[in-house]
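Shown below is the structure under consideration.
With one protein chain held back, the other chains of the complex are shown just where they sit.
Up next is chain A:
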């Protein structure tokens, strides 16, 4: 066989081609022309493509070295799969992204400020870049970093994963509910419409029957009467055709795309909502009494024309008492020395 090798795995620009081969297996040189059901598999250890026959032949009996020259990876049969993307560079990047994403899986809600969240995203992207495009050293370093982070924050990652899963399932459930409701609504409307149509069709016949029975009034009057009765009936049957009671409509209305209600385990649902977020207002250093002697306030207490609407003497008293003792126990010198240093640096 003196066939000229057609698999030129190097592109014209000298860079190695990362495209999945389309018709010639780079390992056994079998051509698709001869076996049309040829599939190319890759192993995420090294992303070298080879045909399924090669994979079975080489790896079925146990782990072996990658058949590519200079590739020292030991591959297992189990690890082989079909590539989703025809460009293996993309495939590899997506895999790496997925791996980093699984470890660094916090959401924006976990961060206090937008800046922190953006910094976190930036760090993540740097790691991914090092993994995908970095040289050997950078890659190893990034890999170690990911591993170390994973080991250290195992519980946290697992928790976030579960949370994300729950969110996803909740979203799916809501979508399914909305779909089912829409379907039910559609069927109901269809049925009503058909019934209304049938009623309308029977109108003429009923007018004729009424005339035959000899009911009082002219034919036109009879027709009007029956028509009015019919209309009311039809309207009852088919509410979407006529503006009708709101109560019936509201039960059918569904709004999609709402954020799921916050359902955090950390938050104790049994307690009432606290707008002050745990800040307590009752004084500890003094007792607020009903009455304080203050000659300045006497006029405001007794005479209406010394007060403007909304002014309350008690409010003033409680505020003065609070300010007299608020912050008395704070030692700024100790407090700020330790706290502000990192911010100032």
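List of remarks:
Keep this in mind: contacts are C-beta pairs under 8 Å (C-beta built on N, C-alpha and C of every residue); 3 or more make two chains touch, one makes a residue touch a chain; residues count from 1.
The rule is short, and it goes like this: contacts and distances are computed from a predicted model.
This complex has a chain not shown, and the name its UniProt record holds, of "ATPase family gene 2 protein homolog B", "3-methyl-2-oxobutanoate dehydrogenase (2-methylpropanoyl-transferring)", "Cyclin-like protein" or "CDC20/Fizzy WD40 domain-containing protein", is "Cyclin-like protein". Only one of A:37, A:305 or A:333 touches the absent chain when the whole complex is considered: A:333. Contacts to the hidden chain, counted on chain A, fall at residues 7-10, 14-16, 18, 26-27, 46-48, 68-71, 88-89, 92, 133-136, 279-286, 289, 292-294, 296, 317, 319-337, 340-341, 344.
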